[in-house]
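What you see is the complex with one protein chain gone and the rest in place.
Each chain carries a letter (A, B and C) given by its place in the written order, and its residues are counted from 1.
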């Protein structure tokens, strides 16, 4: 039984608490939040203690923490939790600065604590199935990876301004997925981008439509395209072309009913909300974290994976700025 | 090179002439029609002779005839053509009366001429692929056959009145398909039916919505359902459940483009027109007829298949009338 | 907050307890089982009391009971629970005898307690979506309903012997679904059946492959086919043909990945296990029960629905025995 403290009782903290409640070998022991009411509500529905972040980190009965607080607090919470010997489940991004992530790696490794970077998409049953099939050799050598990823709608421009930009805020998930699928480190990044969805995003210095080409030392190629808006839902697809075949994952729809009328055959839109779309992924992710910590094996994606994704996002942003490919 | 005479230059005669034009080992030598203009137009586009039915049947240079004239003329044309030693491609139904088909069988067999009953759907590439897979044992023993067959829209009630009714006019195709797929003769027929599409059809003594259950001696089961109207096109599907698996054929759509919008994912309606839907089937059917005649092997479906389908249609009509299953 | 007692802690009792745990407005207060160990395990994981059935029914703090015990105990538990004023969630079938279900209806109505018959499939999101679309008029008038329902594999013949036969044990779900979708009571039942899957089932006097034709007063038609074995998983499909269009639900697969190789395009089998296949349905079902009881509105499907399905299953069995349609 793993006793877990939830740091941050917002939307994502609630999701993780729900995942823990579904596990036989873990429980939500304590929760904390800057807003007491949020902590109280979450505690009540899970029969957990309302506490402070300091108390949770200091409590020897707590084995692990889930860090679901704002990104700029991750650095300190990781340092404190690692020093207190807690296993750490940290939401992505670990930090907006690669150098600060390197600091976090240092403290995590010095204190030898388990650490999982919350790239939830790796745990999506379909994406995970594809990665396992690749590893099993089902399609031979990976040659071309195509990732099509579009959000249902753009966030407010105010959010955009503090988000670090499309590459660090949105494409970072796809960049991590590329590493997960390619099975080889990326050596070059080339990015293009435009502001086609919302001119305010362009005025704020960001793009809302972008495409990246990644290559590896052995010549594997990955193409990613992003849009901040897809009228038909949260578009999350990928396919891997290999020497012996191809694997692909299509969108999950709101339901699977087909309706035929004089207009033709119609199905529902793709699931819109990321928490619904990745509900299964979040559950599997938490189960993997808990099982790993209890077994004493390192969970994945690691904090190094968190760093590599950030380095790729930085490289994509630099490529867009300079108009030239960036070699890593 | 097989020299073919086309008897009847209407819509179906034109289709068969077109199929012959695509073959390297056959040609349209002569055509006849009650309306001279129809014969002349077809002859011109195929560089063939305009002739009379009598001349075609009497012409020793003609090897085979395609009978595409009204059903009530089939009986005489089959008799004349068989006696003249022509190979015969006859549109379905051979005749509306099982007894008269038996007469035709007699003359065909006495004169030992090749005969193909035009159940075109057997030659649809998907249905033919399924039947070949069944025969190859891909799904083990056939257990349940499901045929979903709906026309895009009901014919005029005047047509209905002279059509012999839904079972003899429309479901006869499905009854032949059932025999083709089941691989065993049918021993019992139970039918239900209603007039839901057009009340005038009901007043004319026919049904426009019907379902039939067929069983065989070994216990195989087939369910067929028909409607005279499907808003989404010409609905032609079937599936076969066997001891080792299942095979099915879905509809062919007007195109394969998928459009995604806020309303969801949309595809085109099913192809509406039977000549478009079964274009490939008509071509393969004619190629099979020509190849069989040239090789001296019997084409299929035979005139016996034409008789059996008629017997099943009669049984379905009787079952609907009596409300009880009919044993064969 | 609805306090619920679980009567029977086997597989289905555990499923319902899990559904309750996911609800904010209900909780598992007490559980009972003939095997104390089963009750203790379920109580522990839900922080509930281990109790006896008698105590639960007598406890005024318990608002509702979930009856998940063997079918032959339902009759007494319904009587006791109704007299104690409990809301009742009863697994299907209510009882194997229509007359005994009528007794249960009497006691439920006399005591004016809420009652839900556990036809879980009505709550499957896809089937429920179809029924709602029908009710909304999206496809006009219902004309033909087709239900294809096959189990992954046949149960042991010992189970078959006490099951009441295929119609009462397996097809009863489809018969209820037919009533749910047709929107009109069924007036005639015709059944055929064979033993093709396992000859032992035939020797035990049952069939393992069956097809039923249902008709309503206005002429709507439903065809159902069942097999006790589908190599490709738990096959659960239906489609509704209406005057304005068609709605259908396809199978849910183990995952949605497509793999392309030289053999073609491949997807995973259908989900095999009914608890996995209908997991979402069970959750929605319990939520509906809890919400209805708390709101004081009658849950559905009602005990009358349980009776009607049993009457249809009895009629199908009689039709198979007599070889003739049975009018209701």
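A few remarks follow.
One rule holds in what follows: a contact is a pair of C-beta atoms (placed from the backbone, for glycine too) under 8 Å apart; a residue touches a chain by one contact, two chains touch by 3 or more.
This one's a predicted model, so the numbers in the text were calculated from it and none came from an experiment.
Across A:168, A:241 or A:277, the residue that sits in touch with the chain not pictured is A:241.
Note on the undisplayed chain: of the listed residues A:111, A:213, A:256 or A:302, the one touching it is A:213.
Check B:32, B:53 or B:126 against the missing chain and you find that the one touching it is B:126. Interface note: of C:60, C:264 or C:296, the residue touching the hidden chain in the full complex is C:264.
In the complete complex, the hidden chain is touched by one of A:25, A:162 or A:194, namely A:194.
One chain of the complex is left out; on subunit C, the residues touching it are 230-232, 253-254, 260-270.
The omitted chain makes contact with subunit B at the following residues, 21, 24, 45, 47, 125-126, 129-130, 133, 138-139, 244-250, 252, 255-262.
Counting the whole complex, the residues of subunit A in touch with the unshown chain are 141, 143-144, 146, 148, 150, 188, 190, 192-197, 209-211, 213, 215, 218-221, 223, 225, 227, 229-232, 235, 239, 241, 243-246, 323-325.
The working rule: only the chains that are shown with their structure count from here on.
Closest to the middle of the protein, by Cα centroid, lies chain C.
One finds 57 Å separating the Cα centroids of subunit A and subunit B.
Each chain gets one centre point, the mean of its Cα atoms, and the points for subunit B and subunit C are 42 Å apart. In subunit C, the residues that touch at least two other chains are 244-246.
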